[in-house]
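Of the protein chains in this complex, one is absent; all others appear in place.
Take a look at chain A:
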């Protein structure tokens, strides 16, 4: 980790088109490699999870944000800080459940789906499923188990893209025996 010294809090930016098309190339490849959309969705979620697990560290280092008091604050940080930092967009947080354990992120634009159309034979493909994995992986690393899924997607003809997040439980930290 010798690179850490020259890191700045302001992360470097790049043209989103290379990112979009690279993601497109990945999804295309997965569609070729796997037999059905469900498998592709699963694989995207898994890759997203791996990204999330690593991304959270980068996020905490750059944003210098501390522990969130409640799930509402978490939601705000995800939408206003994390999405802004990594994808350059700010989704809105809405549709809170009465218990305050479930909300929706509404994405007005989604950089992953620029240039994208779903072919008819991939109607069950959740194209941006990677994002769900990222959110799940990142939150798991800060002791939050969440369920994340796409509720609506402009690619499938919905008017907005909506990611639904549900808080499941706090993960208790299990210290390895004798490691107090």
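What we mean here is this: contacts are C-beta pairs under 8 Å (C-beta built on N, C-alpha and C of every residue); 3 or more make two chains touch, one makes a residue touch a chain; residues count from 1.
Simple rule for what comes next: contacts and distances are computed from a predicted model.
Its record in UniProt calls the unshown chain "Trafficking protein particle complex subunit 5", which is the match among "Cell cycle checkpoint protein RAD17 isoform X1", "Trafficking protein particle complex subunit 5", "Phosphatidylinositol N-acetylglucosaminyltransferase subunit C" or "Defective in cullin neddylation protein".
Within the set A:36, A:50, A:124 or A:143, the residue that contacts the chain not displayed is A:50. Touching the missing chain, out of A:28, A:92 or A:124, is residue A:28. Looking at chain A, the residues touching the absent chain are 3, 11-19, 21-26, 28-30, 33, 43, 47, 50-51, 54-55, 58, 85-88, 111, 115-117, 119, 130.
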